[in-house]
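Remarks on the structure that follows.
Missing here: one protein chain of the complex. Every other protein chain is in place.
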Amino acid sequence: MSEYVRNTWYPLTWSRNVGHELARHVVIEEQIVVFRDSGGQVVAMEDACPHRLAPLSIGTLVDDTIECGYHGLRFGCDGRCVHIPGQDRVPDSVRVRAYPVVENMGMVWIWMGDEDKADQSKVFDLPEYHDENYSSFEGDALVLHANYLNLAENLCDPSHVAYVHQSTLSNKQHGDVPVHHERLEDRVVTWRWIIDSPLIPIFEGLKPYQGNVDRWHYYHYYCPSIAIIDFGSAPTGTGAPEGDRSDCIQMFACHFITPVDSRTCIQHWLLVKNMPADEAVDQRLKDGLRIAFNEDKVVLEAIQNNEEKFKDVRPVRLAIDASSMKMRKMVSEMISQER
Amino acid sequence: MSEYVRNTWYPLTWSRNVGHELARHVVIEEQIVVFRDSGGQVVAMEDACPHRLAPLSIGTLVDDTIECGYHGLRFGCDGRCVHIPGQDRVPDSVRVRAYPVVENMGMVWIWMGDEDKADQSKVFDLPEYHDENYSSFEGDALVLHANYLNLAENLCDPSHVAYVHQSTLSNKQHGDVPVHHERLEDRVVTWRWIIDSPLIPIFEGLKPYQGNVDRWHYYHYYCPSIAIIDFGSAPTGTGAPEGDRSDCIQMFACHFITPVDSRTCIQHWLLVKNMPADEAVDQRLKDGLRIAFNEDKVVLEAIQNNEEKFKDVRPVRLAIDASSMKMRKMVSEMISQER
Partner (left out) sequence: MSEYVRNTWYPLTWSRNVGHELARHVVIEEQIVVFRDSGGQVVAMEDACPHRLAPLSIGTLVDDTIECGYHGLRFGCDGRCVHIPGQDRVPDSVRVRAYPVVENMGMVWIWMGDEDKADQSKVFDLPEYHDENYSSFEGDALVLHANYLNLAENLCDPSHVAYVHQSTLSNKQHGDVPVHHERLEDRVVTWRWIIDSPLIPIFEGLKPYQGNVDRWHYYHYYCPSIAIIDFGSAPTGTGAPEGDRSDCIQMFACHFITPVDSRTCIQHWLLVKNMPADEAVDQRLKDGLRIAFNEDKVVLEAIQNNEEKFKDVRPVRLAIDASSMKMRKMVSEMISQER
């Protein structure tokens, strides 16, 4: 049994996937039945009838209650049992756990900790997602047979880009650009600038830039499982590094990771960019990013496998690990504080 | 390692499946080689040569001995080694366990406990199976990835019928009919009557009944893994509840469950009915029951999976569980007595 941060809003699934029908999800090793009620609210409950442990997700929606498919017990959206066949009295103790949920940015978010600490206003938000100068599209819900922290770390790690993503996001000669990092109140930020460099492959043709550009990457890691990569390019000499990004390509790759168990996670990703939606462009970007994230998937699953083979090996620490160590420390501290 | 009742006749396989050839079966986690000898007797032995543990079932039948396929040791039907290549003396200690077996009702039954307690006259029997006014047919040997006691419990549980088998055996409005139960010397009986009700779907057309019927279900659980469901219908007003079943449809669904291990069992079922064999009718009944038992399989396998996920959850007890608690108590007591 792994330990997880509990008092946090975890990404559960795309909002568009949740309808008036029962579905089973797994978050930090807990089995959850999810549906959208007739008022449009998403409901999430423990997916086991307390009577004989039949999954409620194989039961039936009767109005806005779930009727267990085995013996007909019914549960309301708050998890309380409202009907037991064969007896008049419904004991208070017959109930399943209901989880707080909230929707934002096209995702359903679920609170796995103490219910009274669930504050919907604190769910993750990226203001640009709602900005009319930006458009967005959803990528995949990529299942990785890898620990979610290894994925989160990968998504905050500029150092691997030159080696894993040569065909899509980078090229090898920039492996040695200096990287900065800082732990803030609510996150770890890692960033680097590559000055006076050619456009990366997937940016080609998006703007009529002739010469080289200044490229930035800001990796924002929000503990425990959100990574936002703010990356972009502006023509060299127009002052982007000093703060003037009036003419630039800017994208936010948003990664909302669902930890399923210690060796499985789901990487929900979406892209927000300072350009209008355009079917052809968006498809090209999606295809490029899909290749890149699958390149990571191959590496991370191979590492997961090796971690289980080389249990006694303690990885060495390198200069490039500074921000990754900050983020792992942040996770440990959050878990310790919750205990 | 689960605990099982041992001093009992367990159903092994259909008699018709056992010929003069070697086959491997598993009962309560023991591997068993089975064949029918030249005199027609079924033989069952531990399926491992005591020399190097090669399964005897991949050996060869030589007359009525099994010759191990690795080094040629031969074992008689009583499990004693009768020949060892390369040496003249056959030590008494070279033998495999032979299990008592008996055939009845088209099944081979095997005794997993102390050999000197094996009494063939005590093998399960349903007198109607041999009655000329009844006919019978064998259904499936359905493999369930579920604990055998959850299946046995399901087969003694009237309460689930209205929810799991609406299309075949019941309809929802009868979920609340009172259920009775009683522990007898050798079994737990659970029963209920539904008075003045329409015929259930699979009974339609079997008799020229015009109006409503009185329906009964008697569930006989013989510890640890036999369930006989005596169910039938007689026209309302003809006195069936008081004992007059001279004009009725009566069926016995016989379930002979082989516990393979703690999470796998084989449900052998056959139907006995007070009507002559009729190919078309029998096929229709078999199809209907097959649907019903597969409906149970889905639920029971989902429960098995959930039981392994929700290990810390203690199921709540409901009024409808009274007979199920009686049968689980009977099993525990039998296991305790054997220790």
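Order as written gives the chain letters A and B; numbering starts at 1 within each chain.
One rule holds for everything that comes next: contacts are C-beta pairs under 8 Å (C-beta built on N, C-alpha and C of every residue); 3 or more make two chains touch, one makes a residue touch a chain.
Quantities reported herein were computed from a predicted structural model and do not represent experimental measurements.
S.K.: Check each of A:Gln31, A:Thr65 or A:Ser159 against the chain that is not shown and name the one that touches it.
M.R.: Considering the complete complex, A:Ser159 is the one touching the chain left out.
S.K.: Which of A:Arg89, A:Lys309 or A:Arg339 sits in contact with the chain that's absent?
M.R.: A:Lys309
S.K.: Given the full complex, what residues of subunit A touch the hidden partner chain?
M.R.: Touch set of subunit A with respect to the missing chain: 150, 159-160, 162-164, 172, 175-176, 179, 298-299, 302-303, 305-307, 309-310, 313, 315-316, 318-321.
S.K.: Would you write out the residues of subunit B that touch the absent chain, in ascending order?
M.R.: Touch set of subunit B with respect to the missing chain: 31, 47-48, 50-55, 58, 67-72, 84-87, 91, 93-94.
Rule of thumb we're sticking to: only the chains that are shown with their structure count from here on.
S.K.: So the centre of each chain is just the mean of its C-alpha atoms; given that, what is the distance between subunit A and subunit B in Å?
M.R.: Subunit A and subunit B have C-alpha centres separated by 49 Å.
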